[in-house]
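A single protein chain has been removed from this complex, and every other one stays in its place.
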Amino acid sequence: MKNFESVADVNQLGSLIQKGMNLKADPLQAEALGKGKTLVLLFFNPSLRTRLSTEKAGINLGMSVINMNAGQGWQLEFEDGKIMNMDKAEHIREAAAVISQYADIIGIRTFPSLTDRERDYSDFILHQFMRYASVPLISLESAIRHPLQSLADLITIEEHKTKARPKVVLSWAPHPRALPQAVSNSFLEWVNRTDAELVITHPEGYDLAPQFSHGIPVTYKQEEAFEGADFIYTKNWSSFNQYGKILSQDPSWMITPEKMALTDNGKFMHCLPVRRNVVVADGVLDSDASLVIHQANNRTYAAQAVLHEILSTL
Amino acid sequence: MKNFESVADVNQLGSLIQKGMNLKADPLQAEALGKGKTLVLLFFNPSLRTRLSTEKAGINLGMSVINMNAGQGWQLEFEDGKIMNMDKAEHIREAAAVISQYADIIGIRTFPSLTDRERDYSDFILHQFMRYASVPLISLESAIRHPLQSLADLITIEEHKTKARPKVVLSWAPHPRALPQAVSNSFLEWVNRTDAELVITHPEGYDLAPQFSHGIPVTYKQEEAFEGADFIYTKNWSSFNQYGKILSQDPSWMITPEKMALTDNGKFMHCLPVRRNVVVADGVLDSDASLVIHQANNRTYAAQAVLHEILSTL
Partner (left out) sequence: MKNFESVADVNQLGSLIQKGMNLKADPLQAEALGKGKTLVLLFFNPSLRTRLSTEKAGINLGMSVINMNAGQGWQLEFEDGKIMNMDKAEHIREAAAVISQYADIIGIRTFPSLTDRERDYSDFILHQFMRYASVPLISLESAIRHPLQSLADLITIEEHKTKARPKVVLSWAPHPRALPQAVSNSFLEWVNRTDAELVITHPEGYDLAPQFSHGIPVTYKQEEAFEGADFIYTKNWSSFNQYGKILSQDPSWMITPEKMALTDNGKFMHCLPVRRNVVVADGVLDSDASLVIHQANNRTYAAQAVLHEILSTL
């Protein structure tokens, strides 16, 4: 593995999941591997779980970890060929090359504009960074994917599934703000690489990008989707077709104990942060069916598995 | 010791003070104890001494330390049962449980509102955090207490006292802004557990909360209080009765060399930051009687003693 931005960077998904579970069983087992190596984490957007879990993962592997909030300094220019006489003080060419001098691996978080779909879906910022960095780069969430979250989700499903081929439902839920599609996109492409019955449910107009959703059954009837489900993965996203728009805040899409009762003793999953009693009712989140804290915990071992893969090639 | 929020969490105060002094004599003596353990420090409010000294304490004990300014990301909801459709993006239930996945010990700093006394004096934020965290939690100053400061203060008094039972004066002093009562509250309950003659002096209307001040003599005559004193512990606080209000900025309450001359070769103490020539005159702060830098130094060993106690139980 050179860079890590999507499931396409993973050769053997099953063994990567196993590696995560192994590291979870004994987190310090590979402490020597990262000795003398530096992980620089660069956040263009705020982070709680990602920052803590990735720093912890690096520490567990013996790495030195340097965190940096990119927004605190000057603004970067990402376009080539510009005359930089306005508000951008440094070009990504220099910034990426320079950070590569101090890092053995770079992690970077960036969010979509939700206004320029073409640019967002080219994952422009991540790819410009990758183009000009000279060391391996890990996406800590990009404009359109959140691969470490998805790997943590698959580890969590693997730990809690009771059937060889579980039914996994990705369900939209309401939210007061326009959110990225990254977590949902990523979840689809990762689960699609496993043995699962995958179903999407959302209101009309909320179809996800075809590159992520094609071939996966979609229903506008949420309760129908929940029937017999083993895992209810919930997430709000803004519209892909009317790009970045909120088309519905219909509270009847909130996940409730009544809906969970339709499942086959199904588990509730969410990447967090989650708005209680908007996205999901207290009664679900506070029940034994909720796996959200397990997912958050597994973020450490997902990051550790990926860092382990990359460190092994350095 | 499971959590550390007040002197009530301390079994043997004398031996905790001794532990701090021991660690000061050889700070790296217990470096193996924290190996492989992570300390996450979460600041809802700015910090200089607390951040540096607690991080240093963790490092001295071999821990990995992760700092996080909670204010830089999204806002947390602390109330249960809310419909989270406004500005709060994550509930303390999830935040505390999630951070507990990455930390062996969590430190948290939070300040009072100074408008809602009942809520502040329930130490609502600290206690909600403690309720939902699954690992030990250390207060890095809460709405109403600053226990690591108090422990550092007692170590400093122990190092500098010349009598078995010193006279210790807590003196209010003027300040242009409304400040918390936390340092003063805490100082009272910690000194009260030692062998000392404790006296409070402040202008009328500045009585501290009865739960902290009961049984301790109070005088409105500052100079009377100073007579024969061994330690003058100075702090501004806003009114408890007219909650959070500034009732006086009377400059005659400033600590001066003339007032210090009334003491029995008394030492000057303050938790810092301190406003020169408002709270205390340059002539006091720059004299040999000032212990403020010693106090700041002892913050490291106070934190190290507490972390050492907790690590020993993990």
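Just a few scattered comments:
Which chain is which? They are A and B, in the order written, and residues in each are numbered from 1.
One rule holds in what follows: a residue touches a chain if its C-beta (ideal position, glycine included) is under 8 Å from a C-beta of that chain, and two chains touch if they have at least 3 such contacts.
Just so you know, these numbers come straight off a predicted model, no measurement behind them.
Within the set A:95, A:108 or A:183, the residue that contacts the chain not displayed is A:95.
The residue touching the chain not shown here, chosen from B:3, B:38 or B:53, is B:53.
Interface residues of chain B with the unshown chain, by the touch rule above, are 28, 46-49, 51-53, 55-56, 59, 69, 176, 272-278, 282, 285-286, 292-293, 296-297, 300.
Across the interface with the omitted chain, chain A contributes residues 36, 38, 40, 64, 66, 68, 72-74, 77, 80-86, 88-91, 93-95, 97-99, 101-103.
Just so it is clear, only the chains that are shown with their structure count from here on.
Computed from the mean C-alpha positions, the centre of chain A lies at a distance of 39 Å from the centre of chain B.
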